[in-house]
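Have a look at the structure below before the remarks.
Removed from the display is one protein chain of the complex; every other protein chain stays in position.
Showing subunit A:
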Amino acid sequence: MSEQTSFKTLRDTPISEYLTPGSPLCGGCGGEIIVKLALKALGPKTILVSVPGCLALFELYPYTSLKTPMLFAPFPAGPAAAQGIVDGIEALVSKGRVSNPGVKVLLLTGDGAAYDIGLQATSAAIHRGLDFYYLCYDNEAYGNTGFQFSGSTPLAASTSTTPAGSGLRKKDLFEIWRAHNPPYVATVAASRPVDLLRKFEKAQRFRGPKLFIALGVCPTGWGSDPALTVRLDKLAVETGIFPLKEAVYGRVRHTYIPRSRKPVEEYLRHQRRFEHLFKPVRRDDLIRQIQEDVDRYWENVRE
């Protein structure tokens, strides 16, 4: 692509770090990598808003793992709290108390808030054209409370409330958000940091809602080896299960199209939440169904 970017290779990853070690998050947390990289692109003048979810634990009184401020809001009210901060800054500017603050507001929620509990407030915030960033780290269940089923849990995944595997398909949040016609919606993955940095860089050109969905590989909830977090993330992208794309004012473009998609099985096999697809008896019917969903998605994708 001929777009201007300061992120061409991994080497361009900013050295500055806005997270500090010692967070109470699980070892090998995929969501944490996403936030770490996103903040590198957004820079130090970022105010975070969080709602109940694993990553709200960046702040666990009296400690914080962030070098930027964070406000903690009730579960359904993340976008409303973000609106409050944006309005507050605007008020300070109009009163002449600050000039050109250049502050970015980043709302950080899990899939529970993004897909279910906070969907209404998000819809309203996009509708109002709120100038903010929204990052949903999607670990496909309510991870912080013991991994219960959410609107994002994929077909056949075992959670503590769907122990035999979910019978429902994941909601398509990208399309739900895109239907509101915001200036920028994108999906990002930890295993493709350059793509992630570029998208957060590109989003800064737009005024209004800038929305991101990131796959948050969850060793604790998915039952995967923490050391394989980035590997799994890579497999999600290479099998086509997690497509990397962006939509500028509704126009979708895939930023990475896996040339020969790996079979979904390679991704499923490393996770205890899909263990029941392989033993005691192999469930070819379900594996095939998951594969067909992925194939059908990509059939409609044009380069």
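Points worth noting:
The rule we apply is simple: contacts are C-beta pairs under 8 Å (C-beta built on N, C-alpha and C of every residue); 3 or more make two chains touch, one makes a residue touch a chain; residues count from 1.
The definition used in the following text is that contacts and distances are computed from a predicted model.
The chain absent from the displayed complex carries the UniProt protein name "pyruvate synthase", chosen from "ATP-binding cassette domain-containing protein", "pyruvate synthase", "Trm112 family protein" or "ABC transporter permease subunit". Contact with the omitted chain, checked across A:23, A:166 or A:239, is made by A:23. Residue-wise, the contact with the chain that is not shown comes from A:193, picked out of A:112, A:193, A:209 or A:243. Considering the full assembly, A:68 is the residue among A:68, A:122, A:187 or A:255 that touches the omitted chain.
Where subunit A meets the chain that is not shown, the touching residues are 10-11, 13, 15, 17, 19-30, 32-33, 36-37, 57, 59-69, 144, 163, 190, 193, 219-220, 225-231, 280.
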